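Note that one protein chain of the assembly has been removed; the remaining protein chains are unaltered in position.
And now, chain A:
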Amino acid sequence: MADIAATAAPSTETTTLPARLAKSFVNRLVIIIPYLWLLFFFLVPFIIVFKISLSQTAISMPPYTPVLDFSDGISGFFAGFRELNFDNYTWLTQDALYFNAYVTSLIIAAISTILTLIVGYPIAYGMARAPATIRPTLLMLVILPFWTSFLIRVYAWIGILKPEGLLNQLLMSLHIISQPLVILNTYTAIFIGIVYSYLPFMVLPLYSSLEKMDYSLVEAAEDLGCPPIGAFWKITFPLSLPGVVAGCLLVFIPAVGEFVIPDLLGGSQTLMIGKTLWNEFFSNRDWPVSSAVAVILLLVLTIPIMFFQQAQAKAQEQGR
C-alpha cells in the first residue's frame, strides 16, 4: 500500500510541500483504517474458519485441536501440514443429510427468488409509472418495513399462518375452506417468509432501473401495432434486466444461507444449510464440521457473490 497517494489532483502542484505531505498522510489514513479493519474482521476470520474446518473435534474449550500453530515456529508450522485432515469434508460427502441440505437450500432460494421477482415486478412497475409527485412517498413506503426488525416480520407470520391463525380463521369464516390449512412448518411458509422479508431488496433495484427507462419506446412500439404484452417483453423487460439481475442476487444469496425463516416458519422438518450449520454449532458443538459446512457454503456462493460485486462495481462506474 505504499503508493496509496497516487491520485494527487493537479491543483496540488501549486501547494507547498508540508501541505502535500499532510495530504498524503491523511489520504493514507483514510484508506488504511477501514482497510485494516476489514482485513482483520472480515478476511482473517474466513482464513480461521478454513483452518478450523481442517482440524479435529475435541472435547475441550475451544472444542477442536489446533492445527497450523505458529507457536512451534516455522518448522512446527510445516509439520502441521501433515496433520491436516480432510475428515470433516469426507464426513460431509458421506452423510446425505448435508448434500440434501445444500441442494434443498439452493432450490428453495431459487424458487423464492423467482416468486419475489413475480411479486415485486408489478409493484416496482406501478411505482415507476406513478405520478412523479407521489413517487418519493411510495419509495419511502417500500423502504419503511425494511427498518422494522427482520425477526419481528417473520414472527408476525406465525400468528397468521398457524392452524388456528388469522388466515385460517378468515378463510373458514368466509366458508372457502372447512378444515384449517396446514401452512406453518411447511415449505410454503418458508416461501412466504422469504418473499415477504426480501421484497424491498427486489423492488428497489427494479424500481431504479424502471424509473430511468424511456417510455416513449413502449409508446412507439404500441403505435406501430405491437400489443402491450409484446411491447413489455420486447422492450420494458430487457431494459429492466440490470435491475432484475441485481434484485435476484440480493434475494438469492442471503436466502441460501437463511436461518431465521426456515427455523421459525419451516419447523423442525425442513432442511436448509443455514439451519444445519446452526445446529452443528449450537446443538452438537461440533465447530470443525460447522466450519467445513461454512467453507462449502461459501464456495457454492462464490460465483453469485462475484456477479453481485461486478454489478455493484458497474453501478458505481455508471454513477460517476
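Some observations on this one:
Everything below uses one rule, namely that a contact is a pair of C-beta atoms (placed from the backbone, for glycine too) under 8 Å apart; a residue touches a chain by one contact, two chains touch by 3 or more; residues count from 1.
By definition in this document, contacts and distances are computed from a predicted model.
Note on the omitted subunit: UniProt lists it as "Putrescine ABC transporter permease PotI", one of the names in "DNA ligase (ATP)", "Sulfite reductase (NADPH) hemoprotein beta-component", "Putrescine ABC transporter permease PotI" or "Putative lipid carrier protein YhbT". Contact residues of chain A toward the unshown chain are 1-4, 6-7, 9, 11-12, 14-15, 19, 22-23, 26-27, 30-31, 33-35, 37-46, 48-49, 52, 62, 119-120, 122-123, 125-127, 129-132, 138, 140-142, 144-145, 147-153, 155-160, 162, 164-166, 169, 196, 199-200, 203, 215, 249-250, 253-254, 256-260, 264, 274, 277-278, 281-282, 287, 290-291, 294, 297-298, 301, 304-305, 308-309, 312-313, 316, 319-320.
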